[in-house]
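Note that one protein chain is taken out, while the other chains of the complex remain in position.
Up next, subunit A:
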Amino acid sequence: MVYENPDGVMIGLEVHVQLNKANTKMFCSCTSDYTDSEANTCLCAGCLALPGTTPVLNEKSVDYAIRIGLALNAEIENETDFFMKSYFYPDLGNGYQVTQFDRPIVKNGSVVIEGEDGELKVRITRAHMEDDPGKMAHFGTIEKSTGSIIDFNRSGMPLVEIVTAPDMRSAKEARRFLDKLRSILEYLDVFDGTREGAMKADANISVNVFNGKRIEGTRVEVKNISSHKAVEKAINYEIMRQKDYLRKNKQLVQETRHYDEDRNVTISLRVKETADDYRYFPDFDLVPMIVGDRVEGIRAQMPELPDAKRERFVSQYGISDAHAKSLVTERAFADLFESVAAKVDQKSAASWVADVVKGELNYRDLPITAIKGDDIVTVIEMVTKKEISEESGVTVIRTLLDDGGKPADIVKAKGLAMVADDFIATAAKEAIAESPDAVADYKAGTEKALNFIVGKVMQKAKGKADARLAREMVLKELEKM
């Protein structure tokens, strides 16, 4: 199956990743975790850009950038440097952003995603380091406002901007890329994706086929899309808008558009008649860095990444690829699985963690920390020993998440313990005696009739029987007849 890409869609992404686990900001000692802080409380003279302050580079942010580069299968520049990018905006304290220019620390990498027609290699053109400005909010709308307020907590946060080639052909591929990237970044422990503003994307979109003919598309940039869901919607809207323009023979312009999440539309911000002139020039406050000598040390410390882990899970534990894929999307889930798999049957561990636990957590929007690995082990063991039924096991997991407690106590309190075998044997005899028609049907070759009898047994056990066992018992009794 080859994806035809009927509209010749080309999508490139610029993803801004906040290195919010770098402990401190990029050029000062303020905390990089300001999530729960009041506005303008995580700042100093440096990140407020008061006169006379000098930047001191957070070396950890450089190591993190290298780690990202290695995870993206990219080249790491041996000698790299910072440039000043000038523009006026009230939340940009210095009046320039410290960024990189022609020697980005990372270049020429790739990420493999699940494309529309199998594996798709998305090329990473470059990834560079830069600092984040503060955050401005306007009273009123972006176009018309009566006043603005600025929070400088974000000012000076270390960022890595990852730029892809226009290799994605649909909104779905773009979203998958972002999901994969986020998963990789979390594995690297450079970033906590749950914090606000941790990951933002700009998308460059063009439609290059019209009426089945190849055309020179117009590249439109959609800025500042904050969630992965929004990325998919924004891109789909923009593709639809461009196709609509082509159909109506309306002129498309190369421009920057803003995605309005509430209205699900993109709005024109400004038309780019000429490229912006940011007057890039070398930052004389920061001496060029030689980073080549750190690369091997960082490489040696690299964690196992999702793709490698997925392959290992399949071969080491003999679990299905679907389970492995589901388990590795988040490093914490993979770790949870491995801790559980060390104590119980590995395939059971995979299905309980990937199917039950993950689903129940997602349904409740709970973090993985809401459940203990040991409790999962206990539940699986109880099910394996037939102390409780599988259904009851799920009930225990749900109760653990909703009310807490210990699995054994929950089983006791809810009366989930499986009924004894002789009870089932008796129930089977009773059920057979009470269902002469079904027995006759079964004997006449209607397999389905068996289910009726087993159902009756389950009814008598009030669900606390193992269905497989009940079936075996019924069959055994029927054979005697």
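Going forward, a contact is a pair of C-beta atoms (placed from the backbone, for glycine too) under 8 Å apart; a residue touches a chain by one contact, two chains touch by 3 or more; residues count from 1.
The working rule: contacts and distances are computed from a predicted model.
> Under which of the names "Aspartyl/glutamyl-tRNA(Asn/Gln) amidotransferase subunit A", "Phosphate transport system permease protein", "Electron transfer flavoprotein beta subunit" or "Cytochrome bd-I ubiquinol oxidase subunit 1 apoprotein" is the non-displayed chain listed in UniProt?
"Aspartyl/glutamyl-tRNA(Asn/Gln) amidotransferase subunit A"
> Looking at the whole complex, which of A:P51, A:G212 or A:G445 touches the chain that is not displayed?
Considering all chains, including the one not shown, the answer is A:P51.
> Among A:D285, A:D335 or A:E472, which one is in touch with the chain left out?
A:D285
> Out of A:D36, A:D277, A:D403 or A:E479, which is the one that touches the chain we can't see?
Residue touching the absent chain, from the options given: A:D277.
> Just checking the interface: what residues of subunit A touch the absent partner chain?
These residues of subunit A touch the chain that is not shown: 45, 48-57, 84, 86, 88, 90, 93-96, 145, 148, 150, 152, 275, 277, 279-282, 284-287.
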